[in-house]
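Excluded from the complex is one protein chain; the other protein chains are retained at their positions.
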Amino acid sequence: MRPRLAAPVGAVFAALAFAATLWGWLLAGGGTVDLPWAPSWDLRFTLALDGLAALYSLLATGIGFAVTVYASRYLPLHLEHQGRSEADIPRFHFFILMFMGSMVGLVMAQDLILIFVFWDLTAIASYYLIGYDAHERDSRRSALMALLVTGITAVCLLIGALMLYAAYGTFSLPALIEASEPGALLAAAGALIAVAGLAKSAQVPFQFWLPRAMAAPTPVSAYLHSAAMVAAGVFLLGRFYPLIQKTDWLLDALLVVGLGSMAVGGILALTRNVLKQLLAYSTISQYGYVVFMFGLGGEYGAVGASFYVIAHALAKAALFLTAGAVTEATHGETRLSHLGGLRRELPFLMVASGFSAAGLAALPLTIGFFKDELFFEAALERGGVFPALAVAGAVLTFAYTWRFWSGIFLGERRSEAHGVPAAMTVPVAALGALVIAGGLYVAPFARLAQAAGEVTFNAPTPIDPAYHLDARAENLMALATYALGVLVILSRSFWIGAAEAFARLGELAGPERLYFASLKGLNAFSDRIHDLEVRDLRTRVATILGPTGVLVGAGLLFTPTRGAYEVGAIGPLDWPLFLALILVAVAAIATVFPRRHLTLALVLSSVGYILAVVFAFFGGPDVAMVQVLVETIMALLFIGILVLLPRKVLEREASNPIPRRRKVRDAGVALIAGFFAFAVSWSTLSQPALEESVAQEHIRLAPEAHAKDVVTAILADFRGLDTLGEITVVGIALLGIATLLSRGRLW
Amino acid sequence: MILVSALTIAVLFGVGSYLLLQRDLIRVVVGIILVSNAANLFLISAGLSRGQAPIYPLEEGVEVSDPLVQAMTLTAIVIAFGISALLMSLVYRVYTSHLSLNLEDISEAEVREEESIESREVAED
Partner (left out) sequence: MKTSVMTRVVARVLLVPALVVALAILIKGYADTGDGFNAGVIAALGMLLQYVAFGYEEAERMMPVRLVAVIAFGGLLLSLAVALLPLFWGLAIFTHVPGPGEEVIHLGTVELITPVVFDIGVFMLVFGFAVGAIDLLARAIHRRET
């Protein structure tokens, strides 16, 4: 199989998935799959293609398609630069498709636990994708950070889901939306779920993982930022919005977080030098807009947020792909300060990405204009200071988008450059064309956003974005944005110092420090435990045996002793059993004395064989038979291992004298252990037999199960799960033995 | 009978824990096997009834041995078997990397290794 084949396969899958989603939404009109999953736990496998699901799955599959096409050329070049073989290509496409699949599953899931499962699947896929360049330490650390931040907060989602289940007795989201009532519990659950969403969307204070995740190859970043992972965060907010909405302070918290992210992301995007870092902070601020709109709480907010996600996804994916193409064209240059004037070398890319940049900056005739129109409308609906804050946010976006695009293509040339393959520019152009198409004919996008908004807002949301050539407030705000944006761009030298100081402050006192500090603390803690533990195996055994003894002793003290400690009668037929038990004890004691290991092995197996006799006298021919057979194989394995070990080592061990003091100590410990075992087993075994036992039931039911041997029926039927667990252990043990004896090779 | 069973279990367990505390790794493995034998014996003697084997056709009026504890003991024996085989290969693996079966030598070697790793990390930072 040629590894390059993975790219077309991946692209075809993505295209098919996109077509299927489109078909399902437009022609089939949505639909629901509802299967029982684990009915006894009230879990159902429920997927529904509603408006919200349609929006996000179209993005996930459509942008996924663009990204796989782009990667078909980008990835071989990327691997070549790093001197890696093409064998790594299929891994990329596998995880991109897994990412896509889990994203589509996530957005369609209607069951809380199902949502959680898909949620974690996206985290796992992103872990492998961010850490794709696994030989680089930075890349591994970034992947781990993304996994930890989103994985730990995912537990919040699970806790929230379980709280809701505990209160309302269902995991089904539609049922919960109907049943839930405002209150402390709903607020707490909603807050926990919102935390999971905000962390995944890299909102303040969780924003730090996203710029780090730029260590991923560019197609991954493009996908992560626009259609998956980060988008999943705001999706979750949209999905649970009907629950979150019922708590006012949660909405206010979302407002604060959204504004914070807008400010932090926007200001830092103005200071970053590395292309992808700039875009990363831009993503933080853009999703800040979305969260802000959710926080505003009106119907414009709900639809606006959905529309914003579409517009942003198209533009941001294109800009990321542009960054990757530019870096490729300039032999690995990633810094804005070393780029510029590429209009002659990459004219096509310049125009294509210009469309997307115009879209992000919300210029008229692009889909972006409407995203800001809805954004302003949502702010106006709420009133107060919010329109002003909205304009401030939009100004930042305008400024850093210009900085990105003009920094690459305009100005004087600062680096060598050559053309890039068409497969790397065509996806950018296609996305750019969509941005423009949305600006000229917004209806289909608006319809999609409206359908999604209806799910989010849980009520009809009639909005109608259009160009209005009059002096209404939204238009004035847009004009103000452009004017102020130009002003910010021109006055760069005035504020750049302050912005950089802000960025440094974030590095010094930001939440990233907390992350690293807690990671370090955990490491130090585990080191200490490890140190305590590995110094000596015997100490460890003693630390287990000691507390166990204390607990057992306490148990004995507090258990009523009535009926305990019966000597028990010895019937006339019990004498053989009695003798066999004595023999077991004698043979066991005999294992202490042999010096040579071979003798030890033989004495040990004699214990086993006599034990088999005991089992037989107890009326268990099955057990006795197994014991005999196992003992035989064990003895042979034991001797096999002894053959493997050099005689010298064994002899040294056998003749190594044990200090007297230690001997006495060990014997003392053994006596105490034996005494406790004696007390516990004597008191337990003396408990009078119950009249009606499960065993009686098993015996009665065995013929019903077509069995004559009750023990086998229990093993294969009544308590089959035990057996399943047992054979799984045996299977894993076999893997372990293979690992230990022949370095993991199973033949 | 109860007393005798309990005593035998106690002897198996006591001897097992004595061997567990030895320095010789092979004896440690033997100790674990003895302790699991003790557990098996405990399980089977915890049966609520004792008599004929629980295999149909059953004789009328004669007590039937508790089949549940037998099934559980069977499971326990098998697991103990798998684990002991794994332990033995572990012993061999320990020998190949430390060329010793003595726990004291091994833990000394581990401490040395640990310290060398730590000093290397300090040097890197």
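Order as written gives the chain letters A and B; numbering starts at 1 within each chain.
The definition used in the following text is that a residue touches a chain if its C-beta (ideal position, glycine included) is under 8 Å from a C-beta of that chain, and two chains touch if they have at least 3 such contacts.
As the structure is a computational prediction, the values presented were derived from the model and not from experiment.
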Which displayed chains the hidden chain touches across the whole complex: A, B
From B:A39, B:A53 or B:L101, residue that would touch the chain that is not displayed: B:A53
Candidates A:D50, A:D622 or A:D666 - the one touching the absent chain: A:D622
Options A:H135, A:R661 or A:H706, residue touching the unrepresented chain: A:H706
Residues of chain A (touch criterion as defined above) contacting the omitted chain: 36, 621-622, 625-626, 629-630, 632-633, 636-637, 640-641, 643-644, 701, 704-709, 711-713, 715-717, 720-721, 723-724, 727-728, 730-731, 733-734, 737-738, 741-742, 746-747
Missing-partner contacts on chain B, residue numbers: 53, 55, 74, 78, 82, 85, 89, 92
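Here, only the chains that are shown with their structure count from here on.
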Whole-Å separation of chain centres (CA-atom averages), chain A against chain B: 37
Contact footprint of chain A on chain B as seen in their complex: 1-24, 26-28, 30, 33-34, 37-38, 40-42, 44-58, 64-75, 77-79, 81-86, 88-93, 95, 99-104, 106-107, 110-111, 114
In the complex, chain A residues that touch chain B: 531, 534-538, 541-542, 545, 566-571, 574, 577-578, 581-582, 584-585, 588-589, 591-592, 597, 600, 604, 607-608, 611, 614-615, 618-623, 626-627, 630, 633-634, 637-638, 641-642, 644-645, 649-650, 653-654, 656, 658, 666-667, 669-671, 673-675, 677-678, 681-682, 684-686, 689-690, 693-695, 698-699, 702-703, 707-711, 714-715, 719, 722-723, 726-727, 729-730, 733-734, 736-737, 740-741
